[in-house]
Structure formats: structure tokens, C-alpha cells
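Just one protein chain is left out here, and the rest sit where they should.
Moving on, here comes chain A:
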Amino acid sequence: MEWANQLCENRQFGSKMTDSKYFTTTKKGEIFELKAELNSDKKEKKKEAVKKVIASMTVGKDVSALFPDVVNCMQTDNLELKKLVYLYLMNYAKSQPDMAIMAVNTFVKDCEDPNPLIRALAVRTMGCIRVDKITEYLCEPLRKCLKDEDPYVRKTAAVCVAKLHDINAQLVEDQGFLDTLKDLISDSNPMVVANAVAALSEIAESHPNSNLLDLNPQSINKLLTALNECTEWGQIFILDCLANYTPRDDRESQSICERVTPRLSHANSAVVLSAVKVLMKFMEMLPKDLDYYGTLLKKLAPPLVTLLSAEPELQYVALRNINLIVQKRPEILKHEMKVFFVKYNDPIYVKLEKLDIMIRLASQANIAQVLAELKEYATEVDVDFVRKAVRAIGRCAIKVEQSAERCVSTLLDLIQTKVNYVVQEAIVVIKDIFRKYPNKYESVIATLCENLDSLDEPEARAAMIWIVGEYAERIDNADELLESFLEGFHDESTQVQLQLLTAIVKLFLKKPTETQELVQQVLSLATQDSDNPDLRDRGYIYWRLLSTDPVAAKEVVLAEKPLISEETDLIEPTLLEELICHIGTLASVYHKPPSAFVEGSRGVMHKRLPARTGSGEGTESPDVGNVAGGSAPEAAPSIIPSQGDLLGDLLNLDLAPPTTTGPPPPTSGMQMGGMDLLGGGLDSLLGGDIGGSPAMGAGFGAAPAVMPASLNAPVGGGLGDLFDLGGGVGMPMGAYIPPKTVWLPAMKAKGLEISGTFARRAGVIQMELVLTNKAMSVMTDFAIQFNRNSFGLAPAGPLQVLTPLGPNQTIEVSLPLSTVGPVMKMDPLNNLQVAVKNNIDVFYFSCQYPISMLFVEDGKMERQVFLATWKDIPNDNESQFQIQDCHLNSDAASNKLQGSNIFTIAKRTVEGQDMLYMAIKLSNGIWVLAELKMQAGNPNYTISLKCRAPEVSQCVFQCYEAVLKN
């Protein structure tokens, strides 16, 4: 053996004197060889051996077999050797828990070492050994270290509490470490304060309701003092923590802003962005006429511009955030347009973001420059970028009216280049310009028509067809053009087919004499030869309309379209407010609320900007600030308390139509011309009071009765389709809808009875209410509001009760719901507290919704992902339930469940037992995985549910039961 070591040594001296030698010993018996060296008497040899072990470990080789030998090297005065052994321990302790116990004594001893570096190192390492048995021994040394005289040890111990909490949260609470940690916020050393804040923030993330970071003016003051003196990383933690505070008044807000502003000049961009977050939030509270407000606005611009000269990755994150900031406060960067001009060697992800911001900043003052730039970009090489640049020109035209003409001529120039994808993109945006400025630029149609043949992308084809249909009266050969598209009708994408159908109907209504044949052809193609229900349904509607009442048809199909505006691509205001509170986080990069993508019901609090207080604008919903300030809502009561505080909580937004939504947003309206038919067109068809999809079902349901038999269409299937529409658009099987129950008895609500249920139709959650007036007087002015609830359900529009409700009258209303409202965990989880107002009073009730309402349509999962996720979720999170007395075979069950968005990923049959593996995705991004076992002939099924947020399992099980038994 000695000989072998010698050889090894020689080889080392012969080669370069670097660590790479540790990679070269790949001979057989390597482990054996290392073992001998580790047990060598010579210190130096031991150290070399440990280094080799570490090197193997870094490249992923398994050297866990050497555990006892390495641990033996731990008792040493040599600091480097000690550190190396610690490194090894952290990596392998989990796989060798019993062995790891051997190391405990050394740790405890090291925690008493006179050298603070060793004490800190020991407590740090112990926290990294994620073995339950060891954590018990860790408590005493940790307690001492938290009170150590040396701040270096204290700050290390603070982080250790967070580590320990990650391993065993209960232990940390029982041992009172959280209180000690809170005390450290008042520590004299800024670094200790920063680490305590960081540790508490991390712990708080898994304890949304605990009041860990209790921020008050005193603690804020301490944080602000520490902010000036701690490291850059500490500054980030402290600033992020400050951002959660809501100042009492504008004066406090201003003083915090003043103390945070110097951070804008920090070299670390993360510090800068966190400071921007605090300022953007607290600025809300400052009166706009204050001088300081203007000063602050001016101070925000330079640091944001500076972020754009950093590395591209930093630029990307900065740009995503600037995108939010310019939507909230465009005045900050309105003079800085030029810094967003694209350099040709910027990475593509930077280019696209810059382009987006350029459009947001475009105004009459700078539009000439912007257009010149965009035109330049449109001749670049990168196809994606070029496309987006062309689109941007269109968006400029829509945003800045004065520029529209110039934009159109720029687009025409681009069409002249004949570069295929440029032409197609240009046509798509010109269609939008036509819609925004009708009857202004139609002179260019001829030029567009020249390019008809080169269009091969569905969107461009659809746009062109829309233009031809819309302006059929001005295009002499419109019928020929459309006919040419008709030849390959079945090869076109749905988008083009729908558009073609509408365009030809429009053409027919405009030039009925020459095009009768064409319209019949397209109607029969759409209704008889197509498998697409949307297409068939639209075909039938047109057919019936045309054959019963051509005048009405004209009114519907050629109705004036709502104008599109540039607002369509803006982020919805409430979401924007929330995102502004999350500047610098992942949420701000994805422009989604944190609850939408951070997995699990961490009970993410929705943050809101504080309200402006102080002079002048104090009237602006004064209690919103209150709500945002309460960082920890108390557990929800299961019975509704009488009025009082709930009133404030529930109704702080004044029961007028909720501020979160306006009329149905026009977003979808502009995607394709056809959409407006179903929205705008049907409005007039059905009496005008429908508004959106909710009542559509009813309208369709009634229609087939008057369908003329002369239509020659295969009425059977067709009628079925139409009826289907009432049930749920485009869904293979109806989702389970529980029967209506009485939620609010009349005697408790001064004569108003409310019963209802919940349904999910075409991806929209709906609350279906039946309001009955059992009182003697007429009821009017209905409005509805929800309390905060577990999944952020909130009305997506006002309660549509347009006519007064007379005595003994009943009305059915569908209320579309969104899931972006404020979140608070309820008990039971699916409890929903509702307030309904009418001209008489405000009434409260609570109801429970089936959680299946929240199962989203894209809940399918790849098999591999399913498998990996199943394994990844700890077994503790698994719960088992029995479903009794159910008589379905596995296919029927699977079909039934699919209707409620419970997707079967795989099926296995073992010894006559069918196992179905299923995945569900909730609207807040939680995945639930299920295994359903059913034995032929046995009416009792076993179901196992696995989920990162196990509290939902019970509700999910109830759903299964409800769906399968109905």
C-alpha cells in the first residue's frame, strides 16, 4: 500500500501542482486507496486524501462509503481540514444519519471554542446537516450562539434558526427561537439585524398568518438605521421587509422615503430595485402637490436608466420591472425613450422587452423618432424581432392618433419590401388600424390585395379575409378573392375558416345578387362537412338568421363594431397595483400575481398599494390602507358575525360595481373579427341585455324552437349541437354542477331569498344565483361582494340584475368569478362569505363551493412529470379516502371526471384492480395528484391524494365523491 501511495505522490509532483490532479485518480480500487490514505498517520496525507474525496464529490461521484473514515479526520486543529470535513458531512449526513451522530460531540465542543470563527463555523455546519436526530442536539449550542458576545457568531446563528425551521418548524417554535430571533432585530450590530430580518422573512413565507415581522414605527426606525451600515445583501433583505410596512400617514411615509433614497445610488442593482419598490409603494401616500413628490419622481429616473447599462441578464429583469413602472407612472421615464433603443447585438430577450417599453412610452412628442427606429428594426435579421417591430408600428398607430397616417405609410413601405413575414405581419396590424380608424385608410386596400397569394400564416390570412369581407363593397372582385380561399376550406385553420364564413356572409349581405351561390357553399361547408363545433354553430346561426330575417341579419352581422384601443395590452389595474408591490421579485418578471405561480397555498397575501392620505385627497377610500396594513388576518370565523368589523372588511370597496372590473374588456374583441359577432352581434340578437357569455346559454337554448325546417340541414345533429352550447361551450362532457341550494332564506333577509350553485363553463367559474322577492315591495340596486377567501374568488363583473325585482318575482343571474381577489385561508377551505346588497339592506350569508370549480382546463400532465411529481411530494402529504357504493367502470369514471377537469394520466390494471392516475390543477397553481383504485365488482373505491398543500385533499375528495355519484 505504501508503494501505491508513493506512486501517487510521485505522479502528483510530476504533473502540474493544481487540484486537477484529484480528478486523475480514476484507477480501480480508488475508494480503497483513499480509505488507506484517510487513515494515514501523516496529517498532510490525510488532508490530501480529503481533498481528493471532495473533488470526487463535486463531480458527482459517490464517495459516501468513506463516511466513517472522513468523520474520523474531524478532530483536528487544522482549520482547512476541518472545513473540508464539514463540507463532506453536509453532503452525505442525510444518507448516513447514524454515522452523522458520531460527529455531534465535535460540533458541541467546537461551539465552545475560544475562536469565534470556529464557533460560527460549527453552528453553521450543524444547521446544514439535515438529519432529525442531530437537530435535537443542536438546540443548546444554538441558543448559546444566538446570545454570543461576538456579533459574527450571532449573525451566523440567526441564519441557523431559519435552517432549523426548514427541517423541524415545531422544534424551533417550542424552543422559543423565534422570539430570540425577533429580539435580534434590535441588535446593536447592523449585520446581525440584517440576517435576523432575512431569517424571519424566510420563516414567515411558510407561516403566512404568523405575526413574525411585526413592523411598527420603532422597529422600522431600527431597520432604517441598520440599512445604512449593513452589507449590500442585508440591504436587500431590509428593503424588501420595509416594503411590507404601511406607514401611518404621509409624513412617516415621506421620512422613510427620504432615508431610502440614497440606496438608489448603490452599485448593486438588486439594492437599487428593492429601493425603487419601497419608493414606488410609499409614494402612493404622498400628496401630489407636495414638492417632495416631484423631487422623488425625478430621482427615480436615473437609477432605472443606469440599470440598463449593466449585464444583459440584469437588463432583462430591470426591463420587465420598468415595464410595470411605466404603466403605473409614465411620467418617470417619459424623457428617456432613447435608452430603450435597441442595439443590434443585444440578446433577443432584451430586444423584445425594449420594444415593448418603447411603445408604452410613445407619445406625440417622440413618435417620429420611434417610428424611424421601428422601421430600422424591421429590416434586421432576427425574424421574431422583426415581426414584433412591425406589430409595434401598428400599436403606435392605435396609441397615438396623430401618427396613424405615418404608421400606415411606414407599413406600406414595408409591404413593398416583399419580405414574406414582414408583409404578413403588416397586414395583421393594418387590420387593427382599420378597426381603430374606420373609413380613413381604406385607400390602401388595393396594395394589400396584391399580396394575397403570398400569405401563408393563418393569422395573416384571417386578417386579410376580414378586410375583404369588411370592405366588400369597395373591392370589385371581393367574391373572386374569397372564393379562391374557399377551395382549400378544410385545410385552413379554424381561425381562417371562421373568418371566411363571416366574411362571405358579410359579402352576401352587401352584394346579395351575385353571391348567393357562394354563401350557400360556405354555409354547407361549415355546417355539414366540418367537425368543428364552433364553426358549425356559427354556420347555423348565420343560416337561420339569413333565412328568417335578412334585415335582422344585416343588423347583427354588419353591426357597428366597438373601437379597439391601445388599453388592450395594459395590465389590469388591480394586478398592476399588486405587481408594483412586488417589484424586483419573480412575480414582477412574469407579470403574474405571486399566488398564480408560486406553488402551494402559502397563503400569499395580496398586497395593495396604500391609499393616499393627508391633505386634499383623504377622501379616496380611506380604509384600503387599513386592509393592506394588517399583515396577518385572523383565522376566519365559520359563522358570520353580526355586521360590525365584517362590514368594514367586506364592503370597504363600496358596494357599487366592483372597481376591479369595468364592462367586459375588449381584449378578445380584437383578436379576430369573428369574436365580435358572438359578443356584439348576439347582443342585438338577444335583446341587448346579455353582456357576456353567462346568459348565452339561455339564448341558445330557446332558439332551436323557431328553427325553420326548410333549412335542409341535418337537424338532428345540429340541434344537439345547439343545445350543447347551453351546457358548456366546447366541453366534451358537462362538468359536475351541484344542485341549487338555498343560501339565504327569505325570513333572514327581509324577504329576499337567494339560492344558487356554482358551475364552471368554458373555463369561467360562475356563480348561478336565483333571487326571489318574497317581500311586498320592489327590490332594486342589487350588488354583490365576497369576503377574502382561500382561493381569491371575486366577482369578475357587477351583478347583472338590470330590472327591478317585483314582489313574488324570481330572476336567475349568472355571475362570472375571477380568482385574482384577495386571499385568506377559510375553514372549511371552500367556504365563501358573501354580502348582497339591495335597496333595502345588506345581507350576509356563507356558502361552500365545490372545489372542482377551481380545476383548470390545462390540468393535463406529461406522464414523466406526473411520475416525478408523485415521487417528489413527501409521503406525509398523502391522504387516503374511501368512496363507497359507486358503480362505474374505470372508463366511465375517467370520462366523468374529465368533464370536471380531472385528467386521467395513466391507467394500470393489476390483478383485476384498475388503478387510475389522475392530475388536477387548481386555479392558483396547486397540483393535486390522485390514484384511484377500483376492483371489479366492488362498489367501494380507494383514493389516494398527494399534494404539496395537503389541506386541499379533503375538499378534493368530496368533489370526487360528488362527481362520481352524479
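The working rule: a contact is a pair of C-beta atoms (placed from the backbone, for glycine too) under 8 Å apart; a residue touches a chain by one contact, two chains touch by 3 or more; residues count from 1.
The rule we apply is simple: contacts and distances are computed from a predicted model.
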Name of the absent chain as recorded in UniProt (options "AP-3 complex subunit mu-2", "Proteasome subunit alpha type", "AP-1 complex subunit gamma" or "Cytochrome c oxidase subunit NDUFA4"): "AP-3 complex subunit mu-2"
Residue in contact with the excluded chain [from A:Tyr137, A:Tyr293, A:Phe341 or A:Tyr437]: A:Phe341
Of A:Glu30, A:Asp166 or A:Glu812, the one touching the omitted chain in the full complex: A:Asp166
Option touching the unshown chain, where A:Thr585, A:Ser852 or A:Ser890 are the choices: A:Thr585
Contact with the hidden chain (one of A:Glu44, A:Glu450 or A:Glu480): A:Glu44
Touch criterion as defined above, residue of A:Arg130, A:Lys144, A:Arg406 or A:Lys860 at the omitted chain: A:Arg130
Listed residues A:Pro303, A:Pro795, A:Gly859 or A:Pro950, member touching the removed chain: A:Pro303
Footprint left on chain A by the chain that the document does not show: 16-20, 22-23, 43-44, 47, 51, 54-55, 58-60, 78-81, 83-84, 87, 91, 94, 115-117, 124, 127-128, 130, 150-152, 156, 159-160, 162-163, 166, 189, 191, 195, 198-199, 202, 205, 229, 231-233, 236, 240, 262, 265-270, 272-274, 302-303, 305-306, 309, 311-314, 316-318, 335-336, 338-339, 341, 343-345, 347-349, 369, 372-373, 376, 379-382, 417, 419, 584-587, 589-590, 594, 597-599, 865, 868-869, 872
